[in-house]
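Each remark here refers to the structure printed beneath this line.
Shown here: the complex without one of its protein chains, the others still in place.
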Amino acid sequence: MSAFSVQFGLTLAGALFCLGLVGVLVRRNILFILLSLEIMLNAAGLAFVVAGARWQQPDGQVMFLFILVAAAAEVAVGLALVLQLFHRLRTLDADAAARMRG
Amino acid sequence: MRELLWLIPALPCAGFFILTLAGARLSHRGVALIGAGSVGLAALLSALVGLAFITAPPSSYAYVQTLWTWLEVSGLQPGIAFHLDPLALVMITVITAVGFLIHLYAVTYMGEEEGYGRFFAYMNLFVGAMLTLVLADNLLLLYLGWEGVGLCSYLLIGFWYRDPVSGYAARKAFVVTRVGDVALALGILLLATQVGTLHIQDLLRETARQWPDGSPLATLAAFLILGGALGKSAQLPLQTWLPDAMAGPVPVSALIHAATMVTAGVYLIARLQGLFTLAPAAQGAVAAIGAATLLLAGCSALVQRDIKRILAYSTISQIGYMFLALGVGAWSAAIFHFLTHAFFKALLFLGAGAVMLGLNHERDIYRMGGLRTRLPLTFWTFLVGAASLSAFPLVTAGFYSKEFILAQAWQSGGPWLWAAGIAGAFLTSLYAFRMVFLVFCGPAKGDVSLAPSLCRDIPLLVLALLAIVSGFLETPRTLGGLSLLTDFLRTGGPASLPELSLEVRLQLIASLASLAGIYTAYLFFRKRPRLAEEPQSAVVRLLHRFWFSGWGFDWLYHALLVQPFLWLAKINRDDFLDLIYRATAWCAAASHRALSRTQTGQVRWYAAVIAGGTVALVALAVFL
Partner (left out) sequence: MATFLAISRTNAIHALLYFIVSLLALALVFFLLGAPFAAALEVIIYAGAIMVLFVFVIMMLNLGAEAAKQEREWLRPSGWIGPAMLAAILLGEFICILAGKGLPLAEAGMVGPKAVGAALFGLYVVGVELASLLLLAGLVGAYYLGRRDEAQKKGGAIP
C-alpha cells in the first residue's frame, strides 16, 4: 500500500534510536533522560513493525505490543523513583545521585 | 678396645645433643658435668685405646672400625668408618686431653655468662667434629668434620652474638676459611674422579702406583689440598681471620684457635703426605708459605697491644713452623711441634684469660703491669708457657720441637729456610718476653681481683707440666737421642741427619737466637722501657703501623675483594629479576587505579560507556 521500502523504515528506526541515544547522553535532567529513553524504545518498536509488515505477519506487531508494555511499566516505576529522588535531593540533576560511587 | 673407637667422637657429639635439647633447663653444675664430662670420658677412652694400641699393635699398624656405608655413588663408597693409626692417635690424645682441660677451665671462666649451656654445647660439637676429622678413614668424612669445625668456629667466635664486633669477626672467619674449603672440595673432587676412591689409605696407594713423581695431576691436587689447609690453619694468604677471631671467649681461642682447629691443616697435609711426596712443587710451596708466614706473623706480634692478638699472631707464626717442617719432609717434626705447641699455646691463652679476668677484662698489655706478685700462679705458669714458646734451651718442650724442625730445615730445605726459622725464633722469644715483661713485671697498673678457682688453676698447672715434659719425647742425638715419637709414627723420617758437629753448631745457634730474643726483650721492656715506647724515626713509625695492621692484608683484601663486591651488590640492588616482579605488582596497582576512576557513580557516564561499548561491538560485528 505504500512505497516505503524496508530500508527506509529501518533507517528511520535507526535514526530515531540514535537521536534518543544522544538525548540520553546529553541531558542532565533525569526527566529528559527518561524521555529520550522512550524515544529509543519507540524506535526499536518501529523496527519490529517494519519487519512484520515486510513478511506480512502479525509477529512484528505482537512484539511491538510487548515493547510497549515494557515501556509503560518502566515509565511508571521510573517516574516514581524520580519523585523519590526529588524529595530526597531537591533537584533533578542526574549527577547529584552519585553518592553510591566506588 | 678397638670396638670402643667410635665412642671417642660420639661422646662429645652426644654431649652436644643433650646440651642443645636440655641445656637451658639444667643447672650450671649439670651443664658443666655433661659438657666437660663427655670430653673427659673421650680423653679417658683415647688414653685406653692408645695404651692398647701401643702395647699390642695390630698387624696393619692401624685400628679400623667401619660403622656403615654412607653413600654409594658412581663407584665411590665412602662410609662412616674410623681409622686409628699412630698419627691419629697422637692427634686424638692431644685433642681430648687439652680439650678436657680447657673445658674444665671454662667451667668457672664462663660461669657468669648467659648461654652457659649453649657454650658447652658448641664446644662439645667442636670436639666431636674435630675427632671425626682426625679419625676419618675417607676424605668425605674428613670433609664433614672439616666443615663441622668451621661451623663451630663461627658459632663460638660469635658467641656473644649481641656484639657486632663478634658477629663481624665470626663472619670474617667463616668467609675466609670458606675460600680454603672450596679449594679443598675441588681437590677432593679431583681425587675422587681421577683416582676413583676417597678412602685415604687406598688413595695414597693408588696415586703412588699410578702417578709419576711430579705429575701435573698430583701437583694440582696437592695445591688444592694445600689451599684448604691454608684457610683452616690461617697461613698466607688466608691468615687475616685469626687475629680478629680473638673477639670470642678465651676458652674458645685456646681450644680452637691455638690447639686444635688451626692445626687441622697440618694434620691434613701430614695425613696425605704420600700425595705431597708425589708433588715436590706443592711441597716446596708448603715450606715457602710456612717460612714467609712465620716471619710475617712474628713481626706483627711484636707490635700488638692486645694480649690475645699477640697470641693469635704467635699461633699463626708457630703453625708456619709446622708448615715449614711439612714442606721439607720432616713429618714427625711437624707433629711433634704440633704436640708441644698445643700444650704451651693453650697454657698461654688460659693464662691470658686469668689475667684478663683479674683485671676486669682489660686486654691492653700497656695497661697491665706488676702482676707477678699479685697473681703468682698465673705468672709462673705463663712464664713456663712463654719460655716454651721461645724455645728456651734444654728445659722446655718448645726447645726440642723447634730444634728438631730447624735441624731438618737445614738438612732438607737448605740454608734459606733454616735462616728464616732462626730469625723467627729470635722474633718469637722477643715478642713472648715483651709480653711477659710488660704484663707481669714493672709498675703495677690497675686493680686486680681474681677469685681463686680450682677449675682454673688445675688446667694451668697440668699444661705447664706438659709444656716442659712433652719435650722429652724426641731429643736430638747430642742430648740423649730419644726418638720415641718418630718411631711411633713410623712415618718417613728425615732422610738423613746432619753430621754431628754440624748438628751441635746448629743447636747452639738456635739456642743463642732464643736467648738473644729474651735478652733484647729484657733490654727494651725492662731496663729501658722508654726506648720501646717512643718510636724514634718516621721509618720506625711506618714499620710499626705496617706490622700492626698485619702487613696490610686486611686493607688489601678490603680494596680488592670487599669493595668491588659491595659495589656490585649496590648497583644490582634493583636487579633485573626484581624489576620484573615489581613491574608486575606495579601493573596491577596501576590498572586498579585506572579502573577505579571509571567508577564515578554518575549515571550519565555509565550510560555513555554502555553506549560506546555497544557501538564498538556493533562495529566489530559489522566490519569483521
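Note that the chains are named A and B in the order they appear, and that numbering of residues resets to 1 at the start of each chain.
Here is the rule we use: a contact is a pair of C-beta atoms (placed from the backbone, for glycine too) under 8 Å apart; a residue touches a chain by one contact, two chains touch by 3 or more.
Predicted model only: the values in this text are computed from it and were never measured.
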{"item": "Footprint left on subunit B by the chain that the document does not show", "value": "608, 611-612, 615, 618-619, 622-623"}
{"item": "Residue numbers in subunit A that touch the chain omitted from display", "value": "1-7, 9-12, 14-23, 25-29, 31-32, 34-36, 38-39, 42, 45-46, 49-50, 52-54, 56-62, 64-66, 68-77, 79-84, 86-88, 92"}
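Operating definition for what follows: only the chains that are shown with their structure count from here on.
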{"item": "CA centroid of subunit A to CA centroid of subunit B, Å", "value": "93"}
{"item": "Contact set on subunit B toward subunit A in their complex", "value": "596, 599-604, 607-608, 611"}
{"item": "Touching residues (chain side subunit A, partner subunit B) in the complex", "value": "21, 24-25, 28, 33, 94-95, 97-102"}
